[in-house]
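Only one protein chain is missing from this complex, and each of the others stays in its spot.
Going by the order they are written in, the chains are A and B; count residues from 1 in each one.
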Amino acid sequence: MSVLKINGQSYTMDADENMPLLWAIRDIAGLTGTKFGCGVAQCGACVVHLDGEAVRSCVTKLSRAEGKSITTIEGLSKNNDHPVQQAWQDIDVPQCGYCHSGQIMSAAVLLRENPNPTDEDIDNAMAGNICRCGTYPRIRKAIHNAAELQRKATKS
Amino acid sequence: MENSGKNKNIKLKKIAIPLTVLLLTGVITAFSYSTTLNSANNYTKVPDIAVKKKDSIASVKAFAKVYSVLMSPRCMNCHPKGDVPLQGDDSHIHTMQPKRGTDGKGLYAMKCANCHQPENTPGLHAPPGNPNWHLPPADMKMVFEGKSSHELAKQLIDPNQNGHKDMKKLIEHADDGLVLAGWKPAQGSKLPPLSHKEFKKAWITWLETGAYAPKK
């Protein structure tokens, strides 16, 4: 039995400890916002926060996640209003949208650690997330906008 | 190990290269070679504490083995000349361009441990793992890539370039967890050219015989 804490809620799972966190989140906890893209940490569609870090859940075993705090896209904010989510909505970043759970979770870590990222910082944070629709120019713009939103929120 | 024959060949070749570079002509006796080295006097002396018996010939010979290992993808890939690690047996730039960061553990959403687990992830091209997976930190980059054996030897024993390691720590470093990880590569990745045992022996021999740097 494993106990996972996902988005503040405890899930008891009778699952193989070697099962990737991705499948535990999707198939057992039933949170399907976290996506399967490649299975080998190449694309970033499966990014969740594990104690705040943007881990690739497709290669992270259940055993590593036990006792840690897991945040998925569903838990990033209560009202879909994390600055990154807002910025994504403001300029319609997604096309098909499949990769964007991961994109947003990666961008959220960037903004937490660097509230004023340059284009280079964005490359350094986001090159692990693939978007086949090619929304990259908007991802870049939205991260700059999100930084602005975050700064305004902090000031007020 | 089924590849032992091949590995031996690789080993011989790898040793042969630095030696050939060292020697002014193809075949020179050990004596003249030593003399050449001494007269050139361009190697760094290490503190004598751990040195059991100075022997520049044995030392340089041992370092050739050490060098062959350190310049293999399993070691060099995480000692790049830039701030992005290398990847694969062909040591290409890591596809996702993860950056070193100040502590060597990556940046933002691209920290090493976000993909590299405490152990290798099974499967071809899945991330290799270690609990302490990282690059050297920004203030101590310990670059291997592109270094000649002379440069690397000097760097390894210079406390200002080796992470402030003294002789004792250098010897201990042969059994460092991340060093050992080189011999547990991900599925489909090749091993260093020597076994860890052979490497460790060469490493200690090199240090204990005076840690002579091969000639430029």
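Please note the rule applied: contacts are C-beta pairs under 8 Å (C-beta built on N, C-alpha and C of every residue); 3 or more make two chains touch, one makes a residue touch a chain.
Quick note on the criterion: contacts and distances are computed from a predicted model.
Participant: What protein name does the UniProt record of the undisplayed chain give, "Alpha-D-ribose 1-methylphosphonate 5-phosphate C-P lyase", "Lactose transport system permease protein LacF", "Peptidase C69" or "Xanthine dehydrogenase"?
Facilitator: "Xanthine dehydrogenase"
Participant: Write out, one label after another, the shown chains that touch the chain missing from the document.
Facilitator: A, B
Participant: Can you tell me which of A:4, A:70, A:111 or A:127 touches the chain that was removed from the display?
Facilitator: Final answer for the missing-chain contact: A:127.
Participant: In the whole complex, not just what's shown, which of B:96, B:113, B:135 or B:157 touches the removed chain?
Facilitator: B:96
Participant: On subunit B, what residues meet the omitted chain?
Facilitator: So the residues of subunit B touching the missing chain come out as 95-97, 124-125.
Participant: Against the chain that's been left off, what residues of subunit A make contact? List them.
Facilitator: Counting over the whole complex, subunit A touches the hidden chain at residues 16, 19-20, 23, 26-28, 30-40, 42-43, 45, 72-74, 76-77, 80, 85, 88-90, 92-101, 104, 122-123, 126-127, 129-140.
Please note the rule applied: only the chains that are shown with their structure count from here on.
Participant: Taking the mean of the C-alpha atoms as each chain's centre, how many Å separate subunit A from subunit B?
Facilitator: So the centroids are 36 Å from each other.
Participant: Would you mind writing out the residues of subunit A in touch with subunit B in their complex?
Facilitator: On the subunit A side, the touching residues are 39-42, 44, 47, 53-56, 59-61, 64, 105-107, 109-110, 113-114, 121, 123-129.
Participant: Taking the touch rule as given, give the residues of subunit B at its contact with subunit A in the complex, in rising order.
Facilitator: 95-99, 107-111, 113-115, 117-118, 121, 123, 125-127
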